[in-house]
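There's a structure below that I have some questions on.
Heads up, one of the protein chains got dropped from this complex, but the rest are sitting where they should.
Up next is chain A:
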Amino acid sequence: MSESSKSKSSLNLNPSPTLQCKDLHEYLKSRSPQFLETLYNYPTICLAVYRELPELARHFVIRLLFVEQPVPQAVVTSWVSQTYAKEQSKACEALSELSVWQEAPIPGGMPGWMLAQSFKKNLKVALLGGGRPWSMSSSLEPDGKARDIAFLDAYALERWECVLHYMVGSAQTEGISADAVRILLHAGLMTRDADDGSAVITRAGFQFLLLSTAKQVWLFLQHYLHTAEKRSLSAAECLAFLYQLSFSTLGKDYSTEGMSNNMLVFLQHLREFGLVYQRKRKAGRFYPTRLALNIARVRGSAPCAGLVPQPPQQQQGYIVVETNYRVYAYTQTNLQVALLGLFTELIYRFPNLVVGVLTRESVRAALRGGITAQQILHYLNQHSHPQMLNSETGGIRATSVLPPTVVDQIRLWETERNRFTYTEGVVYNHFLSQADFAVLRDYAKSQGVLTWHSERGRTMVVTRAGHDDVKRYWKKHSKS
């Protein structure tokens, strides 16, 4: 009995990696349970994590919040109607992944769920009160030079654009510190030029520019937190402070009293990126800006409506896309024109208007650069002109404000590049009998590592990860 295994030649799977932007959920998932445990000691984090949970999971948590003993899993299942079993299992999974709840046996032998103690305690504190106040809320004398919301918005926008302009290498390079540059380099958004050592933007950097501002800030801060540990800043403490900021009120001043030295350093960094405004380094008070407030809203792309004042005109959308693939952008900034130029062919330029057209070539050029169709569509959607948002397409509220033809076409241009998918694997062939083949195939299938198989040729392909396991099984099987 013989079995031969050959390794398939491994191909370069993904020549241009696309930029990963994790939301809080995915970020926390990738961290250790101990880290999560420390995080759940902060009410702010509990609140932020709660908001990031799937809808059903939020209701599970709130229903379990005031229950002091484990609840049978069967009971939790019965809360959701049968037709939504998929959503239900997804919600349960999310809660387990973030260790918001743990399995706990019930005195009858049934498996049950119980919320993590610290999470439960601190979510209750955030909701109902109790516990210690957050670090920045000591009372203050009224500020003689109080700043209004419009000022803070302008300030935040200017600071953040400073970073973006630096990335695209515009003339304006001052006002950005070595720290910020280090983070950009660390994140792989920029890289040192081989010749003169100056920082130049990478492909990932261009994708970064296409994200919404809230996502940009969040991604940037994620990398900041990665580097923070090296500078003896505790990531948990920073994250907690960040979320504390995001739950503050716009246009209100907060005190720096009682903050540790590390946090004051962190505050200075945030000030540099425009997340907080401070008149002087030693002012003893600071104002969070909209950039900081939006950290908690990375997932919901929609800006906050209603009682919170709307952002100024310049932050609103400026792009109009027509069904004939023409793109009209009412903008004057070079940054925005350069971004549009990534995936459109620009044809006219007027003082306040740029006209471009989406062509197969221009979009494919962007796709080759690692930008995904989703990112392009998201960018166009994000910055749609208010006029586009108001117009309704034939009385039907579509999911996207863009013309459906354009959306479909961009997607098609992307999929025509993805006709092959590459997976690494190991071929098993030359089986002596059909029975041997069937045994091994079924085993591989049950392990979920079977990529492809052919009954007639008695050939199967197993993923690289599952190879050792399948080989071991085969040895055991062929011996007996």
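Everything below uses one rule, namely that contacts are C-beta pairs under 8 Å (C-beta built on N, C-alpha and C of every residue); 3 or more make two chains touch, one makes a residue touch a chain; residues count from 1.
We take it that contacts and distances are computed from a predicted model.
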The complex's invisible chain, by UniProt name, from "General transcription factor IIH subunit 3", "Trafficking protein particle complex subunit", "Proteasome subunit beta" or "37S ribosomal protein S35, mitochondrial": "General transcription factor IIH subunit 3"
Which of A:87, A:179 or A:345 contacts the chain that the document leaves out: A:87
Sole residue of A:127, A:357 or A:439 that reaches the chain not shown, by the stated touch rule: A:127
For chain A, residues in touch with the removed chain: 43-44, 47, 50-51, 55-56, 58-59, 62-63, 66, 78-81, 84, 87, 122, 125-134, 137-139, 247-249, 296-297, 300, 302-307, 310, 384, 386, 389-390, 397, 401
